[in-house]
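A short write-up of the structure that comes next.
Omission of a single protein chain aside, the complex is shown with its protein chains in their original locations.
Chains here go by letter, A, B and C, matching the order in which they are written, and residues are numbered from 1 within each.
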Amino acid sequence: MIRAGVVGASGLAGGDLIRLITQHPDMELTFLGGSSNIGRRPAELHANLRIDLGLTVQPVTEEVADQVDVLFLATPAPVSNRLAEQLVDKVPAIVDLSGAFRIATPERHDRWYPKVDRRADLADRFVYGVPELVRDQLKEASLISMPGCYATALTLSLAPLTLGLGLDLKTVVVDGKSGSSGGGLQLRTSDLHPFRSGAIAPYAPTGHRHAAEVGDFLERAKKGSIDSLTMSAYGVSHVRGLLTSSYVFTDEQVDQRELQRAYTRFYKGERFVRVRRNNETLIPVPDPQAVLGSNFCDVTVLKDEEGDRIVVLAALDNLIKGAAGQAVQAANIRFGLPEESGLTMQPVMPA
Amino acid sequence: MIRAGVVGASGLAGGDLIRLITQHPDMELTFLGGSSNIGRRPAELHANLRIDLGLTVQPVTEEVADQVDVLFLATPAPVSNRLAEQLVDKVPAIVDLSGAFRIATPERHDRWYPKVDRRADLADRFVYGVPELVRDQLKEASLISMPGCYATALTLSLAPLTLGLGLDLKTVVVDGKSGSSGGGLQLRTSDLHPFRSGAIAPYAPTGHRHAAEVGDFLERAKKGSIDSLTMSAYGVSHVRGLLTSSYVFTDEQVDQRELQRAYTRFYKGERFVRVRRNNETLIPVPDPQAVLGSNFCDVTVLKDEEGDRIVVLAALDNLIKGAAGQAVQAANIRFGLPEESGLTMQPVMPA
Amino acid sequence: MIRAGVVGASGLAGGDLIRLITQHPDMELTFLGGSSNIGRRPAELHANLRIDLGLTVQPVTEEVADQVDVLFLATPAPVSNRLAEQLVDKVPAIVDLSGAFRIATPERHDRWYPKVDRRADLADRFVYGVPELVRDQLKEASLISMPGCYATALTLSLAPLTLGLGLDLKTVVVDGKSGSSGGGLQLRTSDLHPFRSGAIAPYAPTGHRHAAEVGDFLERAKKGSIDSLTMSAYGVSHVRGLLTSSYVFTDEQVDQRELQRAYTRFYKGERFVRVRRNNETLIPVPDPQAVLGSNFCDVTVLKDEEGDRIVVLAALDNLIKGAAGQAVQAANIRFGLPEESGLTMQPVMPA
Partner (left out) sequence: MIRAGVVGASGLAGGDLIRLITQHPDMELTFLGGSSNIGRRPAELHANLRIDLGLTVQPVTEEVADQVDVLFLATPAPVSNRLAEQLVDKVPAIVDLSGAFRIATPERHDRWYPKVDRRADLADRFVYGVPELVRDQLKEASLISMPGCYATALTLSLAPLTLGLGLDLKTVVVDGKSGSSGGGLQLRTSDLHPFRSGAIAPYAPTGHRHAAEVGDFLERAKKGSIDSLTMSAYGVSHVRGLLTSSYVFTDEQVDQRELQRAYTRFYKGERFVRVRRNNETLIPVPDPQAVLGSNFCDVTVLKDEEGDRIVVLAALDNLIKGAAGQAVQAANIRFGLPEESGLTMQPVMPA
């Protein structure tokens, strides 16, 4: 039984980590950390989790090292940075869900996370944990940085083109659409229900740091290339789930059939990536509602003959495959558990 | 391994039965029945279920008796009636989710289900399967009729007052609020998204047959009584989950403390009923969002000193505790499996 | 041209007052008051109102008396109380949207608004401004207290029974369902979109002060009576609009036909009350979506033969007929304008 701790227990990702770990057959929750809500039980913070674990939220000290095998950090980037410094080599595995260690290249990191002044040696040791792409590295990793929710969808969208087909992509235009849970629980007037319901909110129309993250990661790979990747992000009127649309222009010729085959082959055997045709079922897919509550990422690739471009769509539950679920998946690999352990739930639909 | 079949595989309850059974450690899905969509795979009908079970939808014949230990009927009442006649004593256990056999008293049945002309001997053999109240009968039952979604919430709301405290209730006014999935997938203009989103639709402002069902069941119990139970039902602007409000007037004196204790005691040890205080967590409960995706029914009881009345609120996921989940729970009991087998998922929230 | 001022310009009711007044053919907006956002233009506070009125938010001083004929107070009750004291007999008409002066009976007021210590002489002069019921008093009023959103729906629901038919109502059970805009713009975690979307939130399951308000008003009328009126209120998953369900028990006999006729007669000639049959159109009515954006209150009365009770349903836009629109309607009457001036917009549907 792997002993797991969650820091940032009050937040949305923290809540889903608690939920998934308590349902996990091979993990037990042994620590809850945070800086607010000290002394509170999970049931007070998460209305769904009326469970008694005998745990309350505690400040994080080095003693946590005796209590956990893996520590999940669902904390803001500066906090994650500080905790990683403090606990590295004391806790067997640290899985960070923040952006603190996502971007490897130092200059790029400094540009997008100017407030996170991290130790270079620490940054170098973090594995950027998309399980489908770095499975072997994860087996040995003691420091794992989980990709952002959008970045997960994008990486899984583009990897079959660059890493799989080895294409050079000239221009990738990304349009990301997310539900409100992607923004966390900060108290902002614009996130109150009256203003967020019915919205299509262009909250990051230019320059989203998840795009930098994906570029940084895929560039370091050996095959294929991406000349330009830009992203705009929108908040739409539901709660859980996101969709990324990648509009890809390349000089190389590839048709629908080759694309479909390449994606299917690239994700063959992958438990959590479902390559789907747009019209294979009752509603057009991928659609986040068809993955809600699950660790799946649904991916669809289309050749648009009209504009000689490739359209790649990816949908995932931003709190699961985009956060808590994928973190558990990475920890499963790290500890030699079956990769799908605790993550076998099918999507809840309609919801 | 219990072999399970689902008839009505295309519908919403059918979809959730397929989902729950394929996640069930002690059941396997061995038959899919229906009258439409013959030959189709579940993945074509349910966008979330991209699974290959090697099954397609088939017409129901008597041969199904060789393929299943339990047959779930997620079919309209007349179809359930016909299938029950055809398969009784051939299939070891039939679990019917329709209203065909919910009301025991013949005159009452005829009034609310005039088109369901059922065999009296058959009707007598059906157990009205609220697991928390008739657990022992379920162990031996070969014919089980599952209560409606509203009726489940109401029965669990009122039983502690009548069966537990033995109160005589003079007037019970029920206000039921349900998401759109409660209405199924019939093609009606009023159920299209533009008209159902943002609605508070008084679709059954007087006379809901679930009220008749609850009255019929609770009256047959030995303790307590209900003089008058009326119900109005509304469709509100979400998809999954319902809340019932029971406004109870009684001449007997009982205070908040006694009520709270009575409910806690009545459901002591019950895995799927959570007795909650209205303000025990971050949001007021019960709220269907706090049980979404789970088999829980959350119940809150309040003495309203103002009007000398008792307010009982109950929330559940209408497709799980109100349909597919409770049906699996009843089947678990019937086959001697752990009652919570396949039903241990915590609610997905926020969603 | 009547010169109008709005205090509380940043809030939701304030925003709708600005919107309605700027569209009003016989009113002009000449003052914007508030305690926060001093110096800001309406367009900065209300994303829909990209208009330049040459006004910014200002603190309220006695000088406002030179600038306006009517001052609308969309402020918290204690602020309204203070402003009324300060400006009475200086500003020709004060229309208060808060609860400060809604309840006439002093003991009842003190119970529900313990923090609002109002001057008795002031309280006595306020007219409780349901235009349909006190039209003549409004013509002379210099102090007008607008009913709450729920109270408006309830008063219009019950008046035809008590004032019209002169019935003695033994028990009235009210279930109120409101969208999120009813709660204003306070920064509370439970009002963030992730928790309010998909909710059926029992936020006031017992004891709502709007019930006290309605009782206080209708009791003072000469005909009919209400022995017991209790209310529970729920937040549901849309933004604008509310529905009240009044379940009425009386010993007097009255059938559907008499009820329908009584309501139709009671509201004959009323521009803003639409008496509707539940099934007269494509969707069941009343439904707040069918009045959105308008000053209508839709009312439906039904005799429930089952339980020998009367069900009265009323739907309105809580920010218009429940707040800003009705306030303008009252001011129109006060200043001898056509009652519907500036309020002739038909509902926007679907929305």
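Quick note on the criterion: a residue touches a chain if its C-beta (ideal position, glycine included) is under 8 Å from a C-beta of that chain, and two chains touch if they have at least 3 such contacts.
Not measured: the values here are computed from a predicted model.
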Omitted chain's touching partners, listed by label: A, B, C
Option from C:A43, C:L187 or C:A221 whose C-beta touches the chain left out: C:A43
Residue touching the undisplayed chain, where the options are B:D191, B:E213, B:D317 or B:E339: B:D191
Option touching the unshown chain, where A:E140, A:D251 or A:E306 are the choices: A:E306
Absent chain, residues of chain A that touch it: 171, 173, 175, 177, 189-190, 194-195, 197-203, 205-207, 228-230, 232, 234, 236-239, 241-243, 245, 247, 249, 278, 282-289, 292, 300, 302-309, 311, 313, 315, 350-351
Absent-chain interface as seen on chain B, which is shown: 12, 180-181, 185, 187-189, 191-194, 196-198, 237-240
On chain C, residues whose C-beta touches the chain left out of the figure: 12, 15, 19, 22-23, 43-51, 181, 239-240, 274, 276, 280-283, 285, 287, 289-294, 296, 298, 344-351
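The working rule: only the chains that are shown with their structure count from here on.
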Category of the chain touch graph - line, ring, star, complete, other: complete
Central chain (by mean CA position): B
Farthest chain relative to chain C (centres taken as mean CA coordinates): A
Top chain pair, ranked by how many C-beta pairs fall in contact: B-C
Gap in Å, rounded to a whole number, between the CA centres of chain B and chain A: 36
Per-residue multi-chain contacts in chain A, two or more chains: 12, 181, 239
